[in-house]
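Every protein chain but one is kept in place in this view of the complex.
This part shows subunit A:
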């Protein structure tokens, strides 16, 4: 399992995915290979996938620290911690100054597991932004 086999699989699905979503994959080259996955009609919130020795990590960027109303930071953190378990398959994290939602899978997962993960992650990201928009500028 690497980003290229994932890309080949998702591209081959075209409109026939189990999740009803259509994925467009674009590899980004760098020190670590990253796959940028755009979901049709949700291009504004791409998912970035990288594969390490034992995990497949899927990340969606939510918002930057500068987008959070300064008086709401604490309340937002509390809400995120509280939502971490109820939120299916995904968890919150922070990379640099960006809040993210991510999911990690074993490298031994099936393609259909990866597809399911991406669909759930995308739904989670949209819902989280909607539900937390009161905290945002």
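The criterion applied here is as follows: a contact is a pair of C-beta atoms (placed from the backbone, for glycine too) under 8 Å apart; a residue touches a chain by one contact, two chains touch by 3 or more; residues count from 1.
Here is the rule we go by: contacts and distances are computed from a predicted model.
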item: Name of the absent chain as recorded in UniProt (options "Transport permease protein", "Phage shock protein A, PspA", "NADP-reducing hydrogenase subunit HndA" or "RagB/SusD family nutrient uptake outer membrane protein"); value: "Phage shock protein A, PspA"
item: From A:7, A:34 or A:105, residue that would touch the chain that is not displayed; value: A:34
item: Residues belonging to subunit A that touch the chain removed from view; value: 28-32, 34, 36, 41-42, 44-45, 48, 50, 52-55, 57, 59, 62-63, 67, 95-97, 126, 129-130, 133, 136-137
